[in-house]
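Got a structure for you, written out below as structure tokens; questions coming shortly.
Just one protein chain is left out here, and the rest sit where they should.
Moving on, here comes chain A:
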């Protein structure tokens, strides 16, 4: 054996030894590695790091683009895990057996480097991986009941409202019946008394339906109502010309946001890369799809290649772009910039695009009319915190009782959107 090879084998042996040692330790501890902190802060800090860097490819308890992570500190040494997270390529290149095994298992897909993460960041991250979101994982395994229970959380529960209303209706009906009874009793009583003819007639008069129908007042009221109704329908109809609210065209690929954004919680920005840069949010190019779909070839654990995913492969192989149908169409005369709203304003995607993470097929949630834009500009506060650009405006507005709204800094002016 040459000196070089023997030198190389030393760290290998040491790491093997260490692994054995830790495996033994792990077995003794029956679960979590005691070196990993389980403090709340560490877990919280680790969660944000996880969401920012890892979530796209990893889940805690489920195999995904990358392996399920929980228990990694039992399976591996903390130092190994840290060095793998920082620079997996280097570890693989150094000939580390475990690293190479994982690399092979996941089709030679390299994990990006995270050398910017400090040691304490990594500790926090490992804490989260070990202890974080255990209940959520359990709930996820269920039928999604956790989601429905959380929706009606605020204010008076809707069931009570219905019951109250039903009770009210019943009470009102009872009152009506009682009143009818009183009338018949009183009529009977009056008829039994001796009255003059005029009073008789008054008491026993019949309700004349045709007379009411022919009365001027009735005709006028009905005509006015009909005209108003027709006018309203016509105006509403005219206003909706060119408005495609609810527009949900069939797309060339049956892409599900519900699956990607909802179930797998992939950040919107991961695919819509332009949303914080400029005007266009960008429909993702096929190479972005391929980041994951090189490995994920089918859904629901089925074998083979899904025909929908095959369409991506065809696009890439034939260098033929996928022609998505554009859903949100603003007229050319209106200038809209995503970066202004998302990066500067801090508006959630869902504010305009609706519950996108629940959409199997994307539809246009908002009307996208100018009135809709303007309404929002009237109501929305400026996201001025920590942004030096707004300092002067905030200072000038400090006398006012109301919060600084978009409309206060020219958000209703024509040339903000039309030029």
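As a working rule, a contact is a pair of C-beta atoms (placed from the backbone, for glycine too) under 8 Å apart; a residue touches a chain by one contact, two chains touch by 3 or more; residues count from 1.
FYI, contacts and distances are computed from a predicted model.
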Chain left out of the displayed complex - its UniProt protein name, from "Quinol:cytochrome c oxidoreductase iron-sulfur protein", "Protein NrdI", "Acyl-CoA dehydrogenase family protein" or "Sugar ABC transporter permease": "Quinol:cytochrome c oxidoreductase iron-sulfur protein"
Option from A:63, A:104 or A:279 whose C-beta touches the chain left out: A:279
Candidates A:113, A:215, A:233 or A:329 - the one touching the absent chain: A:329
Given A:68, A:339, A:361 or A:374, the one touching the chain that is not displayed: A:339
Contacting the left-out chain in the complete assembly, out of A:315, A:349 or A:373: A:315
Missing-partner contacts on chain A, residue numbers: 241-242, 244, 247, 249, 273-274, 276-280, 282-288, 315-316, 319-326, 329, 331-335, 337, 339-340, 343-344, 386-393, 396, 409-410, 413-416, 418-419
